[in-house]
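So, chain A:
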Amino acid sequence: MSSVDAPPDSPAEAAEPEAPRDAVREALLGRLTEELGSEIVGSHIRVGDDLWVRVTRDAWPSVADIVSRKMKFRFFDFLSGLDWLPSPFGRDMDSQEDITVHGTLPKELPPMASGYAGGDTRFQVFARVYSLTDHIGITFKADLPDDDLSVGTWSTVYAGANWHERECWEMYGFSFNGHPHLKHLYLPGGFEGNPLRKDFPLLARRVKPWPGIIDVEPMPGVADEEGGE
Partner candidate 1 sequence: MAAPVSERDQLAYISNQAADARVNLEFESEGMTLNMGPQHPATHGTLRILAKLDGERVISCEPMPGYMHRGYEKLCEVRTYPQVTTLVNRIDWLGSFANEVPWILAAEKLMGIEAPPRAQHIRTILFELSRIGNIALFLGDLGIQLGGITVGFYAFRDREHVLNQVEAVTGGRFHPNFDRIGGLKDDLPKGWIAETKAAMVKVQKFCDQVEDLLIGNEIFQARTRGIGIIPPHVAESYGLSGANARGSGIDWDLRRDNCPPGLVYDKCDWTVWTHPDGDSFSRSWIRLQETREAAKIVDQLLDTIPSGAIMAKVPRIIKVPEGEAYVATENPLGEMGYYLVSKGDLNPFRVKIRSASFNNISIVPWLCKGVYVPDVISILASLYFILGDIDR
Partner candidate 2 sequence: MSVSPFGVLGSAPVLAGLDPPYWAATLIKVGVVAVLVPTTALILGIVFLFKVMSWMQSRLGPQEAGPKGLLQLLADGAKFIQKQDIIPDAADRFVFKVAPMVVLISTFLLYVIIPAGPSVVVESLDTGVFFALAMSSVSVIGILMAGWGSANKFALMSGIRAAGQLIAYELPMVLAVVGVVIQAGTMNLNGIIAAQADFKLFGVVPFPLFLLTQFPMFLVFLAAAQAELTQPPFDMPVAESELVGGYQVEYSGFRFLFFFMGEFATAFAFAALASVLFLGGWSLPFVASNSDLYTSTAFWLIGPAVLFTKIMLVSFLIFWFRFTYPRFREDQLQKVCWKYLIPTCLVWVSFTAIAKVVW
């Protein structure tokens, strides 16, 4: 499994020496490295935009603590999961019209590859926090091994994580140690399976195949250009 990104502890730098740098985010990353040390196993900075940090699974609860108490990122944005397995069902849209417009899919599925800040496993839990005073956000990720999809809870630090972790539990099957009550949020009581996993089929497409694009709307700009008012 390839990782998209540079080895840990070095912020993203381009080959040319005049590439723009994001001082604020690099400082944040530096501060996090101070606090967490070797628990940070990957990071990525998109200049002027966002910071991604990947930590070990065991450090996940302490990340919440550090970031909210010591670094003033007290606003909880969201928490969810990522499943990097390419979907065995493909695009589920292979009616004739789609093939004409978009072309056919390759026969083999691409290899599984993680996103920013790297990743070694199929499942990752990720969360985002935000600082209301500095107006900057950090996205955290953590790998979860396939045989033990459990991780510590953030709900003791961020109260809003409670519902997000419940949703993650029912959609992906992650269990959050220390969560007050992991019970279904969206899905009915006896639901079996974890819908957001890639190997869980989209039942709507199983039941009725995609009929294809009915109307193809011409792109503006391709048709005659009309001036504005």
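Picked so that all candidates are chains of the complex that A comes from, given by their letters.
Going forward, a contact is a pair of C-beta atoms (placed from the backbone, for glycine too) under 8 Å apart; a residue touches a chain by one contact, two chains touch by 3 or more; residues count from 1.
Just so you know, these numbers come straight off a predicted model, no measurement behind them.
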Chain touching chain A (counting every copy) in this complex, out of 1 or 2: 1
Touching residues on chain A, where the partner in the complex is candidate 1: 4, 46, 49-50, 52, 68, 74-78, 80, 82-83, 86-87, 89, 91-93, 101-102, 110, 113, 115-116, 128, 132, 135, 137, 139, 157-160, 162-164, 171, 184-188, 190, 192, 195-196, 202, 204-205, 210, 219-222, 225-229
